[in-house]
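A quick write-up on the structure given underneath.
Every protein chain but one is kept in place in this view of the complex.
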Amino acid sequence: MNLRHRGARSRALPMLAAALFGLAAGAAHASDNKIALIPGGPHPYFAPWEQAGKDAAKDFGIAAVDFKVPAEWKLNLQTELVESLVSQGYTAFGIFPGDAVGINQTVEELTANNIPAAALAGCAQDPTKMSFCLGTDVFNSAYLGTQALIKSLGGKGKIVHLAGLLVDPNTKLRMDAVEKAVKETNGAVTIVQHITDTDAQEAADQKINALLGAQKDEIDGLISTAYIPSVVAAKSLRNLGDKRIKLVGIDDDQIVLDGIKDGFVAGTMAQNPYGQGYVGAYVLDLIASGTCTVKADAPWIKTPQTEHFIDSGTLLISNDNAATYKDDLKKITAEIQSTFKDKYLTCK
Amino acid sequence: MTLSVPSDSRARPSFLAEQSNLIGLAAIILLFWVLFTSLAPGFVSTFNLFALSRSLAVDVVIGFSTMVVLATGGMNLAIGSIGVCAVMASGYLMQTLGLPIPVAMALALLLGAFLGWLNGFVIVRSGVNSFIITLASASLFLGGMLILSKAQTFNALPPEIAAFGRMRWGFLSPLLFVALGLGAALIVLFRFTALGREILAAGANARAAELSGVPVGRAIIIAHTLSGALAASAGLMLVFRLGAAMPSIGQDWLLPSFLAPVLGGTLLAGGYVSVVGTILGAFLVTTIRSGLLVMQIGNFWLQLFLGLILLAAVMLDRYRSVYAERRSLGRRDSGRRNSGRRA
Amino acid sequence: MSTLTRNMSFGQRFLANEWSALAVAIVIGLVALAALSPAFLTEFNLYVMLRSFCVVLIVAFAQMLTLAVGQMNLSVGALGGLVAIAVGGMMEKWGFPVPVAILSGLAIGAAGGLINGLLTVRTGINGFIITLATASAFTGINLGITESIPFYNLPAGFVAFGTGRFYALPYLLLPPVLIAIALAFFLARTVPGRQLLAVGGNPQAAELSGIPRDRVIVMAHTLSGLLAAAAAILAVAQLGSAQPTIGVDWLLMSFAAPIIGGAALTGGHISVAATALAVVLIVIIQNGMVLAKVDPYWVQFLLGALILAAVGLNRLRAVRAGGA
Partner (left out) sequence: MRLTIEGIGKDFPGVTALDDVSFEILPGETHALMGENGAGKSTLIKIITGLYRPDRGRLLVDGKPVDFTSPRDAIAAGISAVHQERNLIPRFTVGENIMIERPPTRNGVIDFDRVHAEARKFLDLIDPTIDTRTEVRHLSVAQMQIVEIAKALSLEAQVLLLDEPTASITGHEADALFAVVRRLRDEGKAIVFVSHKLEEVMAISDRVTVLRDGKIAAAGEPISAMNRGKIVSAMIGREERVAEMGTRSADRSQTVMEATNLATSFGHKNVSFQLHKGEILGLYGLVGAGRTELARALIGDGKVVSGELRLHGKPVTIPDVPTAIRRHRLGYISEDRKAEGLILTHPIRSNVAITVWRRIASSLGLITRATERKMVHPLVDKLEVKTPSIEQAVGKLSGGNQQKVSIAKWLAAGVEILIIDEPTVGIDIKTKTAIHELIGEITREGLSVLLISSDMPEMITLADRILVMRDFAIAGTIENSLRYEPMSREIMALIHAGSAEASPMPQTGPAPEAARV
């Protein structure tokens, strides 16, 4: 049940973008690689990966790019799925780590069998044999989100952090990020408390409403770093009719977007799942074919989790760009894909 | 229905009859293996067999951990929490304190045993249902672990740990042999020791056992201690498997821990366990899961097929045993009587 | 013996109630939290607590009914999830009117419970295993249909019901209260209700007394499924969207509340009032921990400690009342 956060429903991200870049880059080198894109478990965030995989297969002439979902959010189900796909002849894996640390042993085994793997959407914790991590920088996203919240509060106030599963290592990172952003205000902003384990609907509903019930007059802002509490908090503020408390959430759930439109939510941190799947498949194909290798001295971003990070694009959706952010993400995807080879790979 | 047979004709019930349940289970597993092997060649690839053996090893030990408590007619909902406490302790001891691996492992096992003992002690002393006590202690232990570890992962363990997890003996993981070794020890315990017998007697009829001089309280405490140690073992096996000590281990153990022993014939009511049955029960579930994955059934629908096949398997086993019973009776209505009772 | 209950003082009679310790614990909790934080007794906080009480209570009842006949239903959550997305789907995709969707959802829940019951009785396989398997199947159907994507566009009136309130009383509280009353009445005063308890109390005796045991077990499972469905529909209203994840964390709580309320795992002994009080206690504990700004790392620990304390208090009561 790990990492049930982030997520969005940008299914709509059209093939258009794919077709655009596909014509340029793909079709030339048909490959017989079978690539699997594996999320941590069933979650709406990953839905765009299916289309992204299909598009990538078509655009880049890959034999197969399949979206394979573990039956539940359990690390062992994810690793079993990976293992069985190896038995079925898959040659590369794009994985959202069901656990940032726990996945590494499996990746190590994959690379020992000359099967490359990349972390998509979320990173594995270094040291890891993942070729690279293309995703949302967990720390940075939480940091930027908190900064956005602080800005909307006018630089002062009391905030509460709503976080995901406590036993997930990423949760600790997010807590640190929030605290870092708060510390930079030199005491103008204070954290009242971190509320964790809010990734299940009912738990989130209960805890967040309890928080609002008890302290709605004392707190000024909410930063949510997980998918479900973002949705629940947006909804609760709307019920309460409270526009005073500012909320910055994560992901573009319809409820959150509506909240932004109606002024109950200050903003939300968008992620780019389609781009992660699409670019991830493209690069994995190059690596698995032996055409390219990962460059050691590329301009990687260093994060607390890994030294081989590529930002798939994080941007704040607010009232200003709620209508256009999808196009922004498309641009980012195109940009990453077209420059990836030169920036990060050494190719024959 | 007294069987008026003189006592000197003391034919033991045949080995086959006694083991018929296990044989039935084994036959069903065999059936699935034939099926999966013929439908999906990847199923018997060495890579898949290795992966299967490794998952099986952990599931078997988790099953044992619940089984020893089921023997007393109780439950242990805290095995996941005990497991993760042992895991984090081992991580701390190896990574932070730098203790040698065997020492750290031994201490972690000891911690698991101690937490199990604590469960047993409170259950016996308070006389409160083990379900409630272990429900509460599951929270307590997990909470204690979180307070102490701040949910930090230990991922700089000695490299030997991960190496052992990747090691292959033939095409099997050595972890499976560890699990089977534990199983052998449990068979000895329940068949050949006074303690094991006492645990079973306490589970079958605590009052009668007590009046026969069995220290029932002690038997229950020891069963829980053992359960704690086994939960810790399962946790440590995952440390080898994952090469890291993580606070999220153990959270999803509860259902598999019951599934394996109950499928294998261990009674929830207590008083009877089947070690081999638990191994076969875990084996059946692992086989089905792995087979479905290899056959590429489902994705999102996988759970449905898993449920249906599990249902089919238990029903097949049920009808096999009813059929066997009828043949030996030459009678029809025995099935009716047995129906329904008790989860 | 027969006059035992007659000659007791009020205090003794109170102690003899299964739920008295829970009631005491709840009062202590309320007083402590009210003293600790002025926000606790505000109208909105009371509303929040009552609202989070609703779904959990019905889930606890769903499990309680199978416990009553000495069975278990491990599929409460899975069935709930299935009903939740079915109701959501019917409203969003097919545009069913709300009452039709709700009735269909309840029917699906009852059908799922009926399947559990029939399989248990007809095959003679332990209900534990049957419901474990069907739980997996229900979840599979849920995920297969939704591919884990929730249904959002629910009728406004339905969603409004989930959030509306009359002062501190959420509208959402109405169904659980009605269900609790109906259930208490059903178990205490109707023939099928008594038969259900009789089968749990002594199955052989019930059968010899002409009670159709198998039919009663099937009935218990069916009602359990029905209640799981009711809880799921309520959860959908409460959350404002039909999430496939509804129900995933129901299982433990579904057992905890009836058992803390004194239900025996072996059947025959359950209490609607005590189960309800156990849910109240759990809700207060959880609310209190947010209110008291408990360090997240301590939340789990305190939850366990408080449950243990409540149980200990009840144990003490039982010993005092001589009912140990």
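As written, the chains take the letters A, B and C, and residue 1 is the first residue of each chain.
Methods note: a residue touches a chain if its C-beta (ideal position, glycine included) is under 8 Å from a C-beta of that chain, and two chains touch if they have at least 3 such contacts.
Keep in mind the model is a prediction, meaning the values are calculated, not measured.
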item	value
Touching partners, among the displayed chains, of the absent chain	B, C
Omitted-chain contact residue, chosen from B:166, B:197 or B:320	B:197
Listed residues B:40, B:87, B:135 or B:214, member touching the removed chain	B:214
Touch with the omitted chain, as defined above, among B:37, B:205 or B:321	B:205
Residues in chain C touching the chain absent from view	1-5, 189-191, 194, 197-198, 201-202, 204-212, 268-269
Residues of chain B in contact with the chain not shown	1-13, 188, 191-195, 197-198, 200-201, 204-205, 207-215, 271-272, 328-331, 333
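Criterion: only the chains that are shown with their structure count from here on.
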item	value
Of all other chains, the one whose Cα centre sits farthest from chain C	A
Centre-of-Cα separation between chain C and chain A, whole angstrom	36
Whole-Å separation of chain centres (CA-atom averages), chain B against chain C	29
Two or more partner chains touched - positions in chain B	146, 150-151, 298, 300, 302-303, 306
Residue list for chain C, restricted to those that touch at least two other chains	139-140, 143, 147-148, 296-297, 299-300
Complex contacts: residues of chain B adjacent to chain C	77, 126-129, 131-133, 135-144, 146-147, 150-151, 254-255, 258-259, 262-263, 268, 298, 300-308, 310-311, 314-315, 318-319, 322, 335, 338-343
For the chain A and chain B complex, residues of the former touching the latter	1-2, 42, 67-69, 71-72, 74-76, 79-81, 83-89, 99-102, 104-105, 108-109, 112-113, 125, 127, 165-169, 171-172
Complex contacts: residues of chain B adjacent to chain A	40, 42-43, 45, 47-48, 51, 55, 58, 84, 146, 150-153, 155, 162, 165-166, 241-244, 246-248, 251-252, 289-290, 293-294, 296, 298-300, 302-303, 306
